[in-house]
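What you see is the complex with one protein chain gone and the rest in place.
In this document, chain identifiers A, B and C correspond to the written order of the chains, with residue numbering beginning at 1 in each.
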Amino acid sequence: MMLQSPDALAALIPDGALVAIPPDNSLPSVAIAKALIRRGARGLRLLGVPVSGFATDILIGAGCVAEVETSAVSLGEAGFAPRFSAALKEGRITVRDATCPAIHTMLQAAEKGVPFMPLRGLIGSDILANRPDWKVVPNPFAPAGEDPIVLLPAKQPDFAIFHAAMADAEGNVWLGRRRECATIAHASKAALVTVERIVEGSFLEDERLAPGAISATYVTATAIAERGAHPVALLDAYGFDQDYVSAYARAARTEEGFRAWLEAEVFAPAQKVAAE
Amino acid sequence: MMLQSPDALAALIPDGALVAIPPDNSLPSVAIAKALIRRGARGLRLLGVPVSGFATDILIGAGCVAEVETSAVSLGEAGFAPRFSAALKEGRITVRDATCPAIHTMLQAAEKGVPFMPLRGLIGSDILANRPDWKVVPNPFAPAGEDPIVLLPAKQPDFAIFHAAMADAEGNVWLGRRRECATIAHASKAALVTVERIVEGSFLEDERLAPGAISATYVTATAIAERGAHPVALLDAYGFDQDYVSAYARAARTEEGFRAWLEAEVFAPAQKVAAE
Amino acid sequence: MIAPEERLAATLARLILDPAAPPARHIAVGAASPIPAAACWLVKLMGHPVRLSLLHRRSGNPFTEGTRELFDLTGQGRIDLFFLGGGQIDGQANLNLVGTGEWPGMGVRFPGSFGSAFMYFMTPRTILFREEHSPRVLVEKVDNISAPGVSPPGVFRRGTAQALVTGRCVFRFHPERARFSLASLHPGETVESVREATGFAFDVPETVPQTPDPTEAELALLRGRVCDEMIETYPEFCRRVWGRSRAA
Partner (left out) sequence: MIAPEERLAATLARLILDPAAPPARHIAVGAASPIPAAACWLVKLMGHPVRLSLLHRRSGNPFTEGTRELFDLTGQGRIDLFFLGGGQIDGQANLNLVGTGEWPGMGVRFPGSFGSAFMYFMTPRTILFREEHSPRVLVEKVDNISAPGVSPPGVFRRGTAQALVTGRCVFRFHPERARFSLASLHPGETVESVREATGFAFDVPETVPQTPDPTEAELALLRGRVCDEMIETYPEFCRRVWGRSRAA
């Protein structure tokens, strides 16, 4: 389903939904995050796959988020995520810390349709101690009672939101080597994808493009959003905009500074478009 | 490591090794299978991922195989696999039947470095009843004792052997959408890959090619074998040679017919090359 | 002249569209299944919104994760309907794709179970299809169970056989009593002729209708656009049934 805009995609996501977002090195749809802020989304539960960055920080700052499950929240070179840190301290969000491969594993369990998957490591970490939803059992293939191992439950997000380089006429999307987005899409009930452009034909008919495609089977809706990952990089199309993120990090140190940034970068551009 | 020929690759595989082979729709290296026959390999244990076809039948017929683990052995439109059927009946091979997703799951467990993974289904099947290495446990996330589920142990083949369209200067190989070969390579101790050709540069530097590449990290050795998948298809490069497989199926109905086929199609061409 | 294959394809199409069954939004079709594939194309080309994943279509293969993706897709609950057959099928809808005699098929060895032991559980609807309708195929009890027709309470299972279509008739399957009932007879068959050809006991209603002929519209589609879609994957079938060669 091809929609008019990232705002039309954001309108499909109800308050309270569990929304999976890839990290700043793997094609988050910042365009949808901004649209969620414009629509005034509330109570979202975000899943960072496996960590969270810019999109998560602006959604938290705008008050859209009730809960974050992630392995880290960071703006990379620009430092700690300021709105995340403030919201945590003020008790406005619940944070469920995980570790990167645990998030991948919980999504892979959903992808395979199994109720759980095991993962090595973790035993003795306070991450595990604070996750009553994770279990330690003796490895059933070891001698009785030996070799404790962690089992992680399957996690099925309501929505996967990410950005891709292009969509084709059949609704397949192409995002190259960023295959974690495929796993997120497979595991989620719905995937909403912004793309730079639409092209003719079918990626699945082209042996060169097929391996970097995600089939329309998994894609609920797409919309064009040029530079829809910005300030995050898109493969070889555009780079990470360090100046933009650093300026954001400085502005978002205070609530006031964040509000001004939001007005200038999220609300004003949309009003300008609407007025044109 | 770039070697001279499929025969040099086959020389790396010791008798008795556990060798994983993709099916006839997913790039088996028939060139390596023929080379294994020429080197007189014995006692191989073959794993069909997830089913077995032409390469497995000729290896069995040539007496290279002690055991086959697979979800089916077939020549497709050409019917049942004649040398497999004969060897099973004569008790010359052990067959461990599985079901397709179970084989994928056991390899995925090895790929992730976990000792087991669960899989739905299977309960009540005689496949499970004949697999003492598979276990049924109550789902630890269900109320106590309820919801039985099958756990499958990780399986790490000694060798993955498959064919790819090309290799690059760094030893990465490219095979497009046939991503199960990546899983096999990840899960195996070593991967031996025949390719149609070598190209300059690195697939991993090219956003278009990277998603269909398998990194050299996993590739132990490669060799050029033009039409190395034949009679099986290679993506859009060449199709399935139905006439060749049908002729094989007819010849291999008898031991004598198979021996004549082997002489003509496996030994004679190599002698011809050696004589040139 | 209606070819038997055309009748079977139209019959399968009607079962796919059965309004009493859960919707078939996404159907997968396995290897070497020209008649189920024709039925699916017929449904789609009649204008019903259905996604088809034809596993052995070379161009436009829907999967980008290799063969694993079909099973993952099914695990996710995205495949609504699948087709299975069997070297033996018994009265409880147990399937034997492994072989006769002692495990693993020391009598007549069949190719193997493929994904049946998973797909039969995880797909809401399975249509069983086997053209040969004889006592050696439709047996009282299969020698080996690749995939069971019913499961004990508490075993996770999304569905089982909806029906069994053969060259002689259509059976409905009733998982609550693990039994088939005769639903319709193909032309030339009687309850008695089916009973003689069937190794398992089944229920027979008071009146058994004849399997309807394909409509003119269905025949036109099968012979035209369905054949167009199938000729790449099943050239031999298209030649035999519709006299079409690939160059056409």
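Definition applied: contacts are C-beta pairs under 8 Å (C-beta built on N, C-alpha and C of every residue); 3 or more make two chains touch, one makes a residue touch a chain.
Treat the numbers as computed from the prediction; the structure is a model and nothing was measured.
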Out of all the chains shown, which come into contact with the hidden one?
A, B
Touching the absent chain in the whole complex: find that residue among A:S29, A:T183, A:S202 or A:T222.
A:T183
Consider the whole complex, including the chain that is not shown, and state which of A:A10, A:L119 or A:A210 touches that chain.
A:L119
In the full complex, which of A:L59, A:A81 or A:I224 touches the chain missing from this view?
A:A81
When the complex is taken as a whole, what residues of chain A touch the one chain not shown?
23, 25-26, 50-51, 70-74, 76-77, 80-81, 84-85, 88-89, 95-102, 104, 108, 119-128, 130, 146-149, 177-183, 233, 236, 239
Touching residues (missing chain, whole complex) on chain B:
110-114, 182, 186-187, 202, 204-205, 210-211, 213-215, 217
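We take it that only the chains that are shown with their structure count from here on.
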Please identify which chain has its centre, taken as the mean of its CA atoms, farthest from the centre of chain C.
A
Can you figure out the chain closest to the middle, judged by Cα centres?
B
Return the distance between the CA-based centres of chain B and chain C, expressed in whole Å.
29
What's the distance between the Cα centroids of chain A and chain C, rounded to whole Å?
40
Please work out the Cα centroid separation of chain A and chain B, and write it as a whole number of Å.
36
Touching at least 2 other chains, the residues of chain C are 59, 61, 63-65, 71, 75, 122
Interface hub residues of chain A, defined as touching at least two other chains:
112-114, 210-212
